[in-house]
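All protein chains but one are shown in place.
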Amino acid sequence: MALDFVSILYIGALGLLLLGTFGLVTTTHLFRLILALALAEAGVNLLLILSGYRGGAQPPILGFGPQDMPMVDPIPQALVLTAIVIGVGVQALAVAAAVRIYRRYGTLDLVALKAHLEGDLARKQGIAPPKSAEKPAGERPLSPVPPRPQEP
Amino acid sequence: MLPLILPVVLPLLAAFLVMPLARMSALIARALGPIVLTTSLVLLLPCCLDPPAQPLVLAIGNFAPPLGIVFYGDRLALLFANAVALFFLLFWDWRGGNPQQARQDALMLLLAASATGLALSGDLFNLYVFYELAAVASFGLVSLSGTGPALVATVRYLLVSAFGSVLALAGIALLYLQTGTLNLAQLGIDPEPLQGPAGLLAFGLMVIGFGVKAELFPLNYWVPEVYASAPARISALLAGLISKLAVLILLRLLVLVYGDTAAPQILLFLGILTIFFGEFSAWRAQDFPRMIAFSSIGQLGLVFIAFSLSGSWGVLAGIAVALHHLLVKSALFGLAHRWSGSLQALTGSAQRTPLAAALFVLFALSLIGVPPLPGFWTKILVLAGLAQEGSALAFTGLGAILLVTAVEAHYLFRFALQLYEKVENAPAGFRSFWEFLPSLLLGAALLAVTLRINPVADRLRAITQQAADRSFYITQVFPQAAAHRKDQP
Amino acid sequence: MNALDLLFLLSGATLLCALLFGRTRWAAPLLLLGYAAQFVALLQTNALFGEPISLSWSLVVLDQPMHWRYDALSWFFALITLGAGFLSTGYGSGVWMRDYERAGHSAGVLHTALAANVFSMVLLVGAEDFLSLFLGWELLNWATFFLMALRGGIAARAALRYLGYAFTGGMAILGAMALLYAQAGSLEFQPIRESLPQMSDGQLWVLLALLGSGFGIKMGLLPFHLWQAPAYAETPGPGSAFFSAVSARMGLYAMLVFFVGMVGLARLVQMEIPYTFLNGRDLLAWIAVFTIIFPTYTALQQQDARYLLAWHGIGQGGYMVLGVLVGTAEGSAGGLLHIFNHAITQVALLMAVFAVLYRTGTTDLNRLGGLVARMPLTFLTLLFGIISLAGLPPMAGFVSKLLVYRALLFEGMPLLFVGAIIGTLGTILSVYKLIHNIFLGQLRLEHESVQEAPLSMLIPMLSLSLLIFLAGYFPGPTLSWVAAVQAQLGLPVVNYHLGGVYDAHGGFNMIWIVSVLLAGFGIGALVFFGLGGPSKRVHQLDNYAGGHFLYAENRYQYSDHFYAGLMHLIGPWYRGSFQWLERALGSIVDFLAHFTNGFYGIAQPLLWSLAAVLGIAVWVF
Partner (left out) sequence: MRNLAAVLFIGGLGFFLFVLFFRLPLGAPPLVAGAAILEEGGETVGAANLVTAVLLAYRGMDTLGELSILFAAATAVGLVLGRRQLVVSDPEGGFILRAGSDLLFPLLLVVGLYVILHGHLTPGGGFQGGVILAAAFFVPVLARPRRGLDHGLLSFVEGLAGAAFIGIGLWALFARDAFLEPLLGKGVLGHLFSAGTLPLLSMAVGLKVGAELAGLMTSLMEAEGRES
């Protein structure tokens, strides 16, 4: 199969998506995660816009090119615009939260943050922090035979 | 047609205006949300109580589908839209007092608008947009307290949600690439090309994407920590309402396109894992919010299992389970507002607040499915459906449901007994009756449904009849397409 | 409105009365009246000898009809239920309740819980389809849980354990219902009865396992017996007596309905277990025999009178199942009759023990003794009770056990017979320990001024004692009920007369047996009182040994470590094996919970999501 232009674009889009996903699943650093997310989003946006591409067509603007030439599908372009803006909003929010988290805990490593999270939550709820040598939640599943009543 | 569009648009308008208004008059800004939601309720309630025989179909901007976006209000959609208005009013922050009240109200309104949109929209990408709006608004709301845990939980939630939406978007792109349309009804007209591997992969990607909010198994790790750190009202809405609306998208896809494929099996498999992980994790939960959060995961697993059943039986069972869970879990989170601490610290709470403890027992009984409460009927629908499926996976699901229900009963009543223990210094619990009024109302609703189970069941059947009928949906949106199809069998 | 409607209505009204007026002074008379009225309504139904009677209204939920219908079997169980409810309420109505309330408990809640139990049982035994059966079953489970958990503390823990078992059992039943629905397309008994013959052995085995364990849990059949004794023993007096009489028997009721009435013993016999000589019936019979033996010998070890009796309650259930499974006219009559006989026996015994508890404040067998002179009527009740429990003439228990033994022998089941006899031996040994440690032997100093039980408790106790004796002397009336039940279930009907039964081997006549026995007693009494030397009445604490006065503080009476030799011999055989099983199950659940919780502790679990995506991709290809 000869690699035509569209195929190369598709390979690039999927590659971006996979690269971003790889970053998302491997790194634990919050900021890198956000970057990986941006990468994956770029890939998927490219994929979306390619889904409306027709070989050799012109942009969907009337009166822009020759009348009889086919035009590409305008819908994915509109969709991509929407998707990009959504991505921007989510990323801005993520960065803002990351800033606050860095202020609060001084780290952006998810492993450390998860430990902080569990510890703080446990403190807030008034329970033993996790991974300490504490007793299990509640009782044993089926409590052992009740002890005999003591003398009154 | 007003009931279809205004409940989506008015909250958005109000959300845009809350902050500018708050600079002029705090009172007006505060009143705006309830007024808008009440208006939506007033608009929607007649459609829900006395539903029109034909679904309401609205082409936005008068652009005939599939060119424009279409809103599709059958009984199911109207019911959920109604529930959105109702539950947002129930769990509205009436007390207020947050320094950022206007922002909070704006986010709540955005969430309400997106939830209504999720219920009504009949366009895949539009659903995705509303889904993302719900996600972003909920990120803001769950980090409302601004504490460290809330922020970390939010970011973890945000990451998985964003990852999910990337996948969902990829799924939508894949779908569009094959069909060139985003209209659900049009996708359903000729589903065969989509039932191949590429179409199914698109569905799988969307399951993962929309499964984040629906608390599907490998994507639900955010649930316990977010519900433990977010305000209980928000948790109630997310766990009760938004999760069901995410499932609704998948339901539409299942009914219209993927009913006869391997897709239900995938849902069944993931549902079994979800119910298993949720309920067993709840066993070890040490605080009330996380216990019910895990239980909510388990219940959503049940919803997925129910929807995976074939035919209208599955739709009926799924809707019943989803509505029951909507009622019960929202109410339980309503109690978590005050019972936010560890289970141990709540020992003896029944002494001061017997009504709240009694409500907990009622909800727990319904949750595990004790007759004659509605939970039992929903559960037996699912179980009988699974037994009728007869496949090995279905029997696995049957066994898993029974097993985890036993586990669930044990941990819920371990806690219930703790509530009723006699202790010296009983925890104060609720300051006033008003604090658990939403739960009380929902409990009353549960009892009312128990008594009027047959009319409710009939209503559900009518809803199912519309929702489970593929050609009905298509005919409503494309009257000409159906005629066209009849011509060439 | 027919008599059955009236019965249900009255039962509901009694529950409502308990709920509304439970804490008032006239609660007890009102409730007694309520139970009595239900009893009259039950008699009015005439379901035993007449035609089965259906409730005139039925429910249809989700297209599933729910009806209730009383036949002879329902009548029989409802009779026991109402009798137990009436007597327990009477027992707990007077001074007992006053003290109970003084201890900070609520009379209203107790009354309500008891009435709820009665109501749910009345509902359950009338079930005519699986839906109403399950409804009654779950209501009963929760009412039972409610009554058990009332006292808090140990009782609540035992109740939670009960809940763990009972709800799991309920889920097994629910699973079986789903399977039945898929097979028969309905949950009503009639279509299921028709579709059962078409089912394969495999399907039936699954149903047997699910329903057998579901119903067996309530019965306390092995290996699900561990919950019962602590839970029943820790329940407040009237509740404990009520439970022991009838609560566990509801499991038997359901088993009779399904395994005997629907599947049929003949089908069970056909279900061979591969590579063994056993079939389905044998399996159940052996479970029943082990249920007799293990709990009985566990009872032998108990130091608390309530626990001892509660363990026996489990063991006696085995005789009933065993008798019914033999399937002959005599055997099933014995099993069914034992339900009634055991109920009256166990209620009388527990009432006596709770009377002792009421007067002395303890049921610890090592802290009692010599109460025979202080509480002679209670002693009499206990004596009657243990004779009946051990299955000795002339009391009621003898008749039913004799029927079971004869059936086992004549049907050629010697091993099962030996098992049953071993169980009876254990019973005799342990009831001797019971009566000895409470009433005989050395009187404790602190019990010197103990009084006879109050009248409100004595009346039910004594009337039950009389009933035990009469049911042993003239088993005809009870046998007539049993015969009706047998006819209803499709079992061969026993050929009875006033004093016993006729069968191919001649039968027996209790009037003769008891009369001879009584004559023997009379002669003994004549010898004792007529020929004996002069006697002198001394105080119970006025004791000498070897010329030395024995001070009451000194323990010179052997009471602890009863049967040490036997215990030494059999102890290692069964010590804690089932508890080990239970704990293992608990640990498995705990481990799984730990495992699943691990997922929620991962810092960055997006890899799992990716794995899910990949899994789906693999699936769809």
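Chains: A, B and C, in written order; residue numbering restarts at 1 for each.
Keep this in mind: contacts are C-beta pairs under 8 Å (C-beta built on N, C-alpha and C of every residue); 3 or more make two chains touch, one makes a residue touch a chain.
Being a predicted model, the structure only gives us computed values, none of them experimental.
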Worksheet item: Which shown chains does the hidden chain touch?
Response: A, B, C
Discussion item. Which candidate, B:39, B:178 or B:344, sits in contact with the chain we can't see?
Written reply: B:178
Discussion item. Looking at the full complex, which residue from C:277, C:529, C:544 or C:621 touches the chain that isn't shown here?
Written reply: C:621
Discussion item. From the list A:14, A:35, A:112 or A:128, pick the residue that touches the absent chain.
Written reply: A:14
Fill in: Absent chain, residues of chain C that touch it
607, 610-611, 613-614, 617-618, 621
Discussion item. Touching residues of chain B against the unshown chain: what are they?
Written reply: 1, 5, 9, 12-13, 15-20, 23, 59-63, 66-69, 99-100, 103-104, 106-107, 110, 113-114, 117, 121, 123, 125-126, 129-130, 132-133, 136-137, 139-140, 143-144, 146, 151, 154, 174, 176-183, 186, 197-198, 201
Worksheet entry | Residues in chain A touching the chain absent from view | 1, 4, 6-7, 10-11, 14, 17-18, 21-22, 25-26, 50-55, 59-64, 71, 73-79, 81-82, 85-86, 88-90, 92-93, 95-97, 99-100
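Operating definition for what follows: only the chains that are shown with their structure count from here on.
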Practice prompt. Please report how many Å separate the Cα centroid of chain A from that of chain B, as a whole number.
Written response: 21
Fill in: Between chain B and chain C, centroid-to-centroid distance (C-alpha), Å
46
Discussion item. Between chain A and chain C, what distance separates the C-alpha centroids? Give it in angstrom.
Written reply: 59
Item to complete: Hunt down the residues of chain A that sit against at least two other chains at once, touch-wise.
Response: 21, 24, 110, 113-114, 118, 136, 139, 141
Worksheet, complete the sentence: chain C touches at least 2 other chains through residues 160, 164, 589-590, 602, 606, 609
Worksheet, complete the sentence: The residues of chain C that touch chain B in their complex are 60-62, 131, 134-135, 138-139, 142, 145, 149, 152, 156, 159-160, 163-164, 167-168, 171-172, 174-175, 177-179, 181-182, 589-590, 592-597, 599-600, 602, 605-606, 608-609, 611-613, 616-617, 619-621
Fill in: In the complex with chain A, residue positions of chain C that touch it
154, 157-158, 160-161, 164, 226, 230, 234, 303-304, 307, 361-362, 364, 367, 579, 582-583, 585-587, 589-590, 601-604, 606-607, 609-610
Practice prompt. Could you pull out which chain A residues touch chain B in their complex?
Written response: 17, 20-21, 24, 30, 33, 37, 40-41, 44-45, 47-48, 50-52, 73, 75-76, 79, 82-83, 86, 89-90, 93-94, 97-98, 100-101, 104-105, 110, 113-114, 116-118, 120-121, 124-128, 136-139, 141
